[in-house]
Every structure is written in structure tokens, then in C-alpha cells.
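One structure follows; several queries about it will come next.
One protein chain is absent from this view; the other protein chains keep their places.
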Amino acid sequence: MLRIIFLLSLLFALSNAYVQDFCVANLKRAETPAGYPCIRPIHVKAKDFVFSLGTPGNTTNIISAAVTPGFSAQFPGLNGLGLSTARLDLAPKGVIPMHTHPGASEVLFVLDGYITAGFVSSANSVYVQTLKPGQVMVFPQGLLHFQINAGKSAAAAFVTFSSASPGLQILDFALFANSLPTELISATTFLDPALVKKLKGVLGGTG
Amino acid sequence: MLRIIFLLSLLFALSNAYVQDFCVANLKRAETPAGYPCIRPIHVKAKDFVFSLGTPGNTTNIISAAVTPGFSAQFPGLNGLGLSTARLDLAPKGVIPMHTHPGASEVLFVLDGYITAGFVSSANSVYVQTLKPGQVMVFPQGLLHFQINAGKSAAAAFVTFSSASPGLQILDFALFANSLPTELISATTFLDPALVKKLKGVLGGTG
Amino acid sequence: MLRIIFLLSLLFALSNAYVQDFCVANLKRAETPAGYPCIRPIHVKAKDFVFSLGTPGNTTNIISAAVTPGFSAQFPGLNGLGLSTARLDLAPKGVIPMHTHPGASEVLFVLDGYITAGFVSSANSVYVQTLKPGQVMVFPQGLLHFQINAGKSAAAAFVTFSSASPGLQILDFALFANSLPTELISATTFLDPALVKKLKGVLGGTG
Amino acid sequence: MLRIIFLLSLLFALSNAYVQDFCVANLKRAETPAGYPCIRPIHVKAKDFVFSLGTPGNTTNIISAAVTPGFSAQFPGLNGLGLSTARLDLAPKGVIPMHTHPGASEVLFVLDGYITAGFVSSANSVYVQTLKPGQVMVFPQGLLHFQINAGKSAAAAFVTFSSASPGLQILDFALFANSLPTELISATTFLDPALVKKLKGVLGGTG
Amino acid sequence: MLRIIFLLSLLFALSNAYVQDFCVANLKRAETPAGYPCIRPIHVKAKDFVFSLGTPGNTTNIISAAVTPGFSAQFPGLNGLGLSTARLDLAPKGVIPMHTHPGASEVLFVLDGYITAGFVSSANSVYVQTLKPGQVMVFPQGLLHFQINAGKSAAAAFVTFSSASPGLQILDFALFANSLPTELISATTFLDPALVKKLKGVLGGTG
Partner (left out) sequence: MLRIIFLLSLLFALSNAYVQDFCVANLKRAETPAGYPCIRPIHVKAKDFVFSLGTPGNTTNIISAAVTPGFSAQFPGLNGLGLSTARLDLAPKGVIPMHTHPGASEVLFVLDGYITAGFVSSANSVYVQTLKPGQVMVFPQGLLHFQINAGKSAAAAFVTFSSASPGLQILDFALFANSLPTELISATTFLDPALVKKLKGVLGGTG
């Protein structure tokens, strides 16, 4: 049934061929352009490769929605593997506002409910679809996109990104929730300064 | 409220700056190392970016499991974006047999049921976890891994890969379901030739 | 002074080692995820590697500015080399509105005049500087940024991107100059529907 | 014969343009996803770029074969350059068992003797060839492959990989030489538990 | 005009999703194959993304030319973004000698004057053009190229590279300004040893 084998000498021959199959992030060390330095393989445990996105985020906020990230900073086993994850929750009328991921394309899988999602291309074309559970939509890298609850019950989705550090730039926050001067915003978006100031007030921006 | 604007001249100035945000696969054309050639942007529709993985695969087979791929060949909008997708279904006692994806890391999100999943590293370490709905596990590129139903009811998962062409090499098929000669298999796996022939018989292999 | 040499036989030995140093775009062929197919090397001419960005764009428009692209579609010699170019012209009070390049980082070199430029990060931090001729600013990939004439005379800049297809998504156009429904825009940007409709009217959008 | 030149001022002008042509590994520092940090250029010596694979590995083992790696860990000059090396030695009847390199394609050059080598694709096709000295075979990334002595004398080969960290997963070791539970192995490979236990006994596995 | 919004709870939900939009170089830390480790985002300032190339380099040298680099070492904000910069100045009769950038393609924009530039391909074809202000030329990665003042007044150019570490190998320096033995140079370039020694004398080489 089996040839008698004794491979231990081979095992020893290969034991100095250490190779990097993965690179679990050492979050205490400075990042590099390719991600965090790795913890030593001997300290890696199975649970480093597992993360939980099973608990809905808290949607009792004005947008009735939540984004729960599972990026390298939360899920160190992803570091260097070219992928990251997140969970979206949208209560009825919930909205994930217009945003981009500067460094990654995104795939969204609808877990529950109905979600209207869309993106706009560089050529200014609009691609919008209403998705039901089990449907997948892909959003190409860096383009403005959004998700909105299209049903009457809660909706949820699992998303993955083509980078361990996809980034997340929410349009309203980028424009109105920081110190970017009102006159620059107004000049570069053609929105009335009074409106800009009003939005800054609501979103906590200054200037 | 708004400065009067008339951007059309800018619009014209930019209209010749065609850029490639995405590359929906033209499956009738020969692939390249970077994926399929693109269909013309004017022919791209919103539904090209959507795929359905909502229907469980047929698990009335001997492994009580099914893999439903959503790679570039099924989901052309993924082409060139560095991501692909699939759905796993595992009936009670169902098993996704030991396999590798030669060209991609994988993230698995448990939709229903309980799944015991694991992988083995180049250093021959074993990383196994039993996952519940909402948990995510990452499998580094090219390593042997498996998923098995750990509960009494059907289990399902949504998976994404860090490439539009991750590949899928199922160990038993690679060894026993083709024309690889029995003597080579036996010599390189240390399995008894009679066993190899028996497995070939079951799996439809020859030689 | 020189050892007598006769390398022709070596020359013949190497003549079949054709290699791809560059890949001048054949714009008549379908793109691939890595760019356009190459024209045959025998048809490549020195002028394929040259492009002119010396003529200011026409700034007699409402934004008093112009972007002149030198991407693969205009400058085929760039194809596959990971770089592209453009020229910005800003008349007094001219503005390059808030925009992103989904697929590339950007380096800007001020040729003439004074330019206030800035970007916002995923962490919502603001980085703004006023630049004079000869100064360079880098804008990381995919982040919202803008340029505005900060002086009293015309300003101009030469920009390069870290991809032959950087993309260009102008915020106002993406939001207001296409068929994205007003209700979706309003829901995902928190702008009042009446304002959205007004902006659509100005920018030629529908819906 | 030569225009009088004095380039030293140019030399000084350029002396602060330090650039990274190579990155000899500092093996004492933690790896990153892109490899080891570099030692300082001033400490780099010519011998850092040289490694010896001239001595046959010890083949007095049950597989009558040996793999001698020249990866970043043994040959630090390779770090960051996208290549690594190894030497294979096969005594008569020697076998490099079925294995994969999760992170690299491989090129094999036969130095001595005759080697039958092959791989299996994701589409389950078999590609086997018997090679003589001076022949080269390429094994695409991540696919199961093997090498076996096809002659009556010792055989040897020099191999290179398309990554400084190609990884090496030997099928028998991954299945039978660690703590992966017998029931999981049996369930995912369809091998009889008694056989699995027997193989574990031979290869030193537990569970 | 605006729906009342209060996004702060969303803001908190996202605040732990730290992502790496950029990686300003910490020049005090060892480089990695992907560049320098990043300084902490909290220490990043707008001026880290700005560099000045507005001052002409000193051309009072024998080549009547100067290269002023703006690579990661001088301009830390470029680190990890796949781009770097430089300024060329050529007094009348000035020459940037034959050189290569081992790790990057280059785009050159003529600021002032007339520049004759060219490169030679692997197929030994010559691509030379005389450029005027506003013209752009691209030099594919790793190929020998040069720039020479083609007019009677000073010329200047702004260049960018497709890597933060493009490298710069000046042919005369590589051959004659170091310790490479005369006999090796002569043997590999077919230049007469006496000439090589003479050139070494002029350029400060030894051996």
C-alpha cells in the first residue's frame, strides 16, 4: 500500500529554506509602502487569519448606516496579501454616502435586503443597479460610488478590496468636515459659500 | 447659492482624454497575460458589473458540496480589476476537498452554517479554525487549504480572490483524474500503485 | 588605440533575441488591462516618443482654465511605460475644480504664475500649499485635489502621472453632468434636491 | 583623442541623489511584504551578490534526492530583485516529490543526467517531459509539479524562481508530517483514515 | 436646502479604519525593497509634499550642465508613490552625458531653450529629436540616453520618473571614475588600455 519512506533527512535539508507565505502585521512597527513589517512566523496563530464581521454596525445615526472595516489595522493576517474586507449595514433609508477608495477596487456581496448601488466613470457615465441578496457588484478603483437601502427592512453587505489598504474618502467629510477654507471649497466645487459654511457647521468643519 | 457656471468648454477640452477606468472582458478575443482585451466603453452596461451568486450550487453529489465561480469568464466586469469571486455551498457533511489557488490569496465570509477551514504553510505549520456566520478567514496565495461543513445544517460562504484569474487546483483531481501515469504518481507521492489505480478508477483517470 | 574587432557574428547571434523595450500604442486595436497592443517596432519612429504641451489650452470658459491631456490616446509612445502627462492652464481666477485620478499619483511642476493646490486624505486631513514657478507638488493616488490660480497673471503647470491611464473624475461633472437621478445624488451627498436640480441644469445633467 | 574634461563638479551635484539599485537583506530585521530591509550600501560587498550551488546535496536519504535553496535567507543579495535560486540533486531513482511553490514560477536547467518532470494545470491537464542536460523547463506559478531521475546515473539541475520568496510546499509533508487531524485529511483527500495514520507514522506527523 | 445631518457617529465608526494613502519617507530608517518606512501620519505636513526645482543648477563645470534630483531622499513625500523628479540645466554647449536609469522610464518637459535628446533601443535603433519649450519626450526604462543643448542660450527641463528610486548610471563615470581595472574595461569595451587609463586620470578613476 505504501513504499516505506523516511523523509526526515529531506526535511532537514529543507528546514533552512525559510520562505514568506504570509506576513501577519506587526502593528507596533512603522508601515512601509508595501504594508507593515511581519511578526515572526513562530508567533503566528490560526486566529490571526480570522476576523469577525458578523455583528451589524450601529446604524442609529443620521445616515442610518455603518461601515465596519476589516483592514490590516483590524485584521493583521491580511497584511501583504492584497486584500481587505468590510461590512456595510443600512437600516431602512440608510445611506453609505458618496465616496471613493483611492487605492483599491471593491467587490460587494449583498447579505440581506435590497441595495441600490452605483458608480460614475471618468467618462462621466453612470452605472447604477438595485441588488438583491446574493448579488455581487464590482466598483472599479478610485471612482465615486454609493450604496443606499432600496427596501423596507435592514440591508447588509460584505465587501472586499483589492488592497490591504484601500483607503476611504467620504465626499461630504472631505469637503465639509475639516479645515479646508470655505473659499477654496466654493471656488473648486461651485457651491455657494453660505451653503459651504452651513454644511461645515453641520459636519463639524472649520474655516 | 451657486456661482453661475458654464463648464461645457472644459467638457470638450477633456473629451479626448479617454482613460481606462475598467476593462470589461471581451471573451471572444484571446487572453493576454494581464487578462482579456476590453470591450469598447460605449458597449459597457451597468449589468456588466453585476453577477449573481445567490443561488446555492447543487450539492447532491458525493462531496455534498459545490463551488460556483464568478471569475472573469463568468463575470466580465472583473477583468483587469484584480479581484474575482465564488460561492461555496456545503450540505451537511459536505467538503470542499484539499485544493490550491495558484494565482491568488482568498478571503472567505461565512454566510450560513459552520465551516471548519484550514491551510498548511510552506513551513508545514497548520492553521485550522471553525468559523460561524459573519466570520472571515484569509488563505494566503498558493497554499493547500480546505473547507468542511462543521455543523448539522447546510453551510454557505462567499469568497473573493486577489486576482481575476486565481486558478483552482483540486488535489484529488490533479493526482487521480487525468492521464498522469500511475508510476509517476506513486513515485512522487509515495502512495501504493494499486491505491493510485483504484483512485484513478473512481475519479475517471487513466494511465 | 583599439583592438581590432569584428563583432558581426555576435550581432547575428543576437538578432533573434527580439525584446520589448517599449510598446507604442496601436490605437486602432482594443485595449487590454495593461494598455494598448504595440505597433510593430519597425514602424516606430522617434516622433512617437515626443508630444507637444507647449501651447496653452483655451481658458476662455467659465472656469478660466484648461486641461490638455497627453495620455496614451494622444501620446502613444507612453503606452506601457507607466507614465502620462498633461498641461494645466489657469487664467487669472482660473480653477481646476475638485477632482481625482482614480488610477495614478500626480506630480505637478509650476511653469508660470502662482497656484494654490491641495488635497484631502482618507483620514480627512487637508494639505494645501501655494506654489511658485519651479515648485513641485505630489498628489497621492485617488485623493480629491484641486488647483487654483493664486496670482494676478496667467498660471500654467506641467503634470505627470504614475500610469499611462490615470483617469480623471471631476467632482461636479460626476455629480451633476450626467443622468444620475437627483434623488440618489441628494441622498448620498446631503445636498438639497432643488440645489441638485439647479446644478444639473447648469451643467447639462438630466434626471 | 579626448576632449579635456573635468566632471567633478557634476559628480558632486549628483552625489546626493542616492538611489536604490539593490537591497541586500538585513536578515536580523523583520521582513516586510516586499522582503527584508536593506543593509546600508556602504556595507555591501561584491560577495553579497554571489552564492555557491556547486556542491551536490546529500542524497543518501530515502528519496535519494536533495534540494539546496539559495533564497534571500541564504543569498541576501537577491532580496528585492524578484529572483531566487536552488539546486536539485537526484541520485539514481531519486525523486523530488510532488510539490508547489505558492509564490513563484520556476525555470529548471538540467546540469547532468536525465530528469522526467511535469506539472498539472488548473484545467487538470498534464504536461510531462523527459529532459536531458542543457534542456530548460518552466513550471507556472503555484501548480503541482515533480522531478524524477529518468536515467541510471546521478542527475542535477539548477532552478530559478520569479520571486525572492517562492515558498515550497511538499505535498506529502503538508498532508502527513504535521498535526493536521487525520479526520480532516481523510475527509478532504478521500484517503482512508488508516492509510493517513500509517503515512503520518512514517513521516512523523501527529493527530 | 439641506437635509439635517449629523454624521459624527459615522465618523467615529470609521475612525479606526486607518489607511495608508501615502507614506512620507522616514529617512533615518533602513530602506526596504518597496522604499523607506513611513513617518507617522500625525507628523506629516503639507510641505512634505512640496519640493523646489525652481533654481537652476550650477553649470559652471566642464559639461556646462547640472542635474538636480528630487528623489525620495530629497523629497520624502514621493516615497511609495511610484514617481520621482529632477531638473536639468544646460548652459550653451551643455551636455547631460550618455546615461541610464536602471529602474524607471523618464518623461522630459522642456522649460527653456532647445534640447537635442535621444535614446538607443535593445534592437540598436536610434531615436533622436530636437525639442523646443513645451515639448515632452519619453525615454523607456533602462535604455542609454542623453540630452544636449541645441541652441545658443541656456536650456532647462523638468523630468519625472516612473519610480521613487529611478537610479542614475552615467556611462563615463561607470567606466572611468571608479576602481574597475583597466584591463577589464578594455576587454569589455574594446577601448585601448592607454585610452582607458587616460580617461581614468581625467575622471578620477583608479586601477
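By letter and in written order, the chains are A, B, C, D and E; residue numbering begins at 1 in each of them.
Basically, contacts are C-beta pairs under 8 Å (C-beta built on N, C-alpha and C of every residue); 3 or more make two chains touch, one makes a residue touch a chain.
Remember, it's a predicted structure, so these values are computed and weren't measured experimentally.
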item	value
Displayed partners of the chain not shown (whole complex)	B, C, D, E
Which residue of C:G57, C:G80 or C:G103 touches the chain not shown here	C:G80
Omitted-chain contact residue, chosen from D:I39, D:L88 or D:L111	D:L111
Residue ranges of subunit B at the interface with the undisplayed chain	29-34, 57-58, 60-63, 65-69, 71, 73-74, 86, 97, 102-103, 165-168, 170, 172-173, 177, 195, 198-199, 202-204
Where the missing chain touches subunit C, by residue	1-2, 4-11, 13-14, 16-21, 23, 26, 29, 32-40, 79-80
Touch residues of subunit E, complete complex, unshown partner	95-98, 100-103, 116, 118, 120-122, 124-126, 128, 140-144, 146, 148, 167-169, 171-175, 177-181, 184-185, 187-190, 195, 199
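The rule we apply is simple: only the chains that are shown with their structure count from here on.
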item	value
Least step count from subunit B to subunit C, where 1 means the two chains touch	1
Shared interface partners, meaning chains that touch subunit A and subunit E	C, D
Farthest chain relative to subunit C (centres taken as mean CA coordinates)	D
Contact-richer chain pair (by C-beta pairs counted) among D-E and C-E	C-E
Interchain centroid distance [CA atoms averaged], subunit A/subunit B, Å	20
Distance from the mean Cα position of subunit D to that of subunit C, given in whole angstrom	41
Of all residues in subunit E, the ones touching two or more other chains	1-2, 5, 18-19, 21, 29, 32-34, 195
Category of the chain touch graph - line, ring, star, complete, other	other
